[in-house]
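As you look at this complex, bear in mind that one protein chain is not there, while each of the others sits in place.
Chains here go by letter, A and B, matching the order in which they are written, and residues are numbered from 1 within each.
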Amino acid sequence: MPETRIESRSRLVVRGGTLVDETGERRGDVLIEGGLIAAVDASIEPERGTRVLEADGCIVSPGLIDLHAHLREPGDEAAETIETGARAAALGGYTAVVAMANTDPPVDSAAVVRDVMEIANGAVAEVAIAGAITVGRKGEQLSPLFEMAALGVRIFTDDGRGVQDSGVMRRALEYGRDLDVVLAEHCEDEKLSHFGHMHEGAWSSRLGVPAQPAVAEEAMVARDITLARATRARLHFLHLSTAGSVALVAAAKREGLLVTAEATPHHLSLTDAELAGYDPRFKMNPPLRSEADVEALRAACRAGTIDAIATDHAPHTEAAKEAPLDEAPPGVIGLETAYAVCHTAFVTESNGAGPLSYQQLLAMFSWRPARIAGLDRSSGQGGPIAAGNHANICVFDPTARWTVGETGFASRSKNSPFTGKTLTGRVRHTLFRGEAVVTDGVAQR
Amino acid sequence: MENRHLICVDDLGAEGIVELLSLTRRFAEVAQRPIPRVPALRGKTVVTVFFESSTRTRLSFETAAKRLSAETLSFSAQSSSVEKGESLRDTVETIDAMGVDAMVVRHKSAGAPRRIASWVTASVINAGDGQHEHPTQALADCFTLLEAIGDAKRLEHGDLGGLSVAFVGDIRHSRVARSTSRAFGLLGADVTLVAPSTLLPPSLEGWDVEVSHDLDAVLGRTDVVYLLRLQTERMGEGFFPSLHEYSTRFAMTRERASRLHAEAFVMHPGPMNRGVEIEAEVASAANALVTRQVRNGVAVRMAVLFALLAAPGAFDSVAALPLAQNEESAAAVSTVKRSA
Partner (left out) sequence: MDPDDVRRALVRIAHEILERNRGSNEIVVIGLQTGGVPIARQLVREVARIDGTKVPFGTIDVAFYRDDIGIRPVLPEEATEIPCDLTGKIVVLVDDVLFTGRTVRAALDALADHGRARAVQLAVMIDRGHRELPIRPDFVGKNLPTSRTEMVDVSEEGVALGDLVEA
């Protein structure tokens, strides 16, 4: 994307960590200069004038990439801005974030893309902009995919909604196929979901809350797989949440269809039981599901059916989230906690299933999402830690224990479902294009 | 009741229900007096905070509070008070700040009273929250049924064991069905839900109930038929094809009523859609308990208000202390007897 890049001229050494990237795992120090990785070696002695970032006992990896975040700007700056969202991302180890298109105005034209790119200039993480599939996200008319792609937009989604009309979705897939972009779908058949406020099941029946069934998601997953098969287009499934959905995607992959899928940290760790107190802090779309669904999603991550973990970071003001459950907007923030939550769930407290390796975990957080978003080619995100590559790096302390929310959030909003929970593992440093935007857990700008 | 709120029937459990029923009997007697009033809650303030309009329930609570000599205030708001800029939390915290002792809350959103209880210092009584529960209705129903059965032992112990109760109609969207079926079940009744699948809750996991889609099949062995009001809007939402088809399958007609056994009862939470779920004649028959359900509502609500505001801790297995002498000592246990 054409933009002004702020690159650091200074020299930095990341010292004493364990390097984990797509090529493997090894001890090593990393020398960074001019925004690029200058050298990687078992031990690098820093010269005079070289800053040292200690990474003792830490995991040093390519920066994380979030395929799915709502940065709310333009239109809802009270909840979040691109600046605050990027800062939250950096604190969570992210060096790139794909910003969703459901802003106000929505990103459905080249003009809006340009405006958002302008605002994102200078942020402490790369903000890749997603465009809407249809004008106004109404699901009726295709938005100018080509014009937006010409500005660098690689992902198109009406997220917040799915494209209800099958005919429209088919044309969108066909048209997008020419352009080397990927369409991403929020799978929710509104005639089945009726905009229910939680998962339809034993809990919703007991609590008397109008709810949405798993089939509302699965019906659209099935439809889109069928369309992807017919059109041979690339398709990415946002925030899958049910056992049925992952089974469908697994079959589609076995068949060789060009589909990818993501899951969120909250869908990988929380169930609909959290709604017992009717607290909107646990209301999101798709909703938290049953234990069986959580287990199926976790297994799908291990099996590779889920390619990436994405936050679906959705900031809302405190006032909005204090409304009664059926009035409160769905969504939770997640940029600052995603890596720690999944590290705790898949590594520290993996229990019976055995821990994932750091390489397996980081594949879902870094290089695979980078590839899906096309950010590996355009800006070297997710690439191996090797000389000549871009210096987008995350340094993670896997033993740090911390309580979510204790020291506040960098995000403008505080609506996290993990507030009060103790997690194991915390981002220590984040380097964005060679600049240390986070050092020792503190955002530098 | 170990806590200060009454949000759902499970807050009480079987024991709590029985204790409240016993209190209700006392207050039913008060209602018979020429001056149906006791000073028990003098100095206390009870506010009805209704975000959903309901004249009947609100008046029932206000009457109950007044008969206990409490002050009553009434706050009536459309849910769109949120649009006017004042959030639910702001509204109830303001009321709470005025020093009220109890808030009786009715809201279209399931869970609203539960959330309110976490924000305020007053006791919160749920007068109906969306499709979730209506616990005081359930208590009135339990009391009415036990009274109608007329068995003193059953009444004293709150025992509905061996009784078979059929709830008929739109169970899915009914808070009364949830509360009353739960309460009846806790008191030992055998509960059957009779409805088309579309009008049953999506999951009955954890519910101790049977299910039937055929009203005629269960009529013969049912002791109590509890009819639910059918909201005709549900037809537009596709839950059943037509009123005619609904009535054919599930309405309590004269003919069906005649097939109930002689000691069976018909109940309905009101207001009734005469001609839809219940025929007019059935509604006014001797074994229809509808008016009694309404009348007992006041005594039940007096019991709830008294239990929450006048007798905190009364249900924590502390037996009521003999009145005359032990006024000074709550911890008295044994006496050494000497002759006087």
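Just so it is clear, a residue touches a chain if its C-beta (ideal position, glycine included) is under 8 Å from a C-beta of that chain, and two chains touch if they have at least 3 such contacts.
As the structure is a computational prediction, the values presented were derived from the model and not from experiment.
Write out, one label after another, the shown chains that touch the chain missing from the document.
Even though it is not drawn, that chain still touches B.
One chain is left out of this view; which of B:Glu15, B:Glu29, B:Asp214 or B:Glu281 touches it in the full complex?
B:Glu29
In the complete complex, which positions of chain B touch the hidden chain?
19, 22-23, 26, 29-30, 33-35, 37-41, 68, 306, 309-314, 316, 318, 320-340
Operating definition for what follows: only the chains that are shown with their structure count from here on.
CA centre of chain A versus CA centre of chain B: separation in Å?
That gives a centre separation of 47 Å.
In their complex, what parts of chain B are in touch with chain A?
Those residues of chain B that touch chain A are 79, 82, 87-89, 107-112, 114-115, 118, 129-133, 175, 178, 201-207.
Mind pulling up the chain A residues that touch chain B in the complex?
Its residues touching chain B are 200-202, 204-211, 213, 277-279, 319, 322-327.
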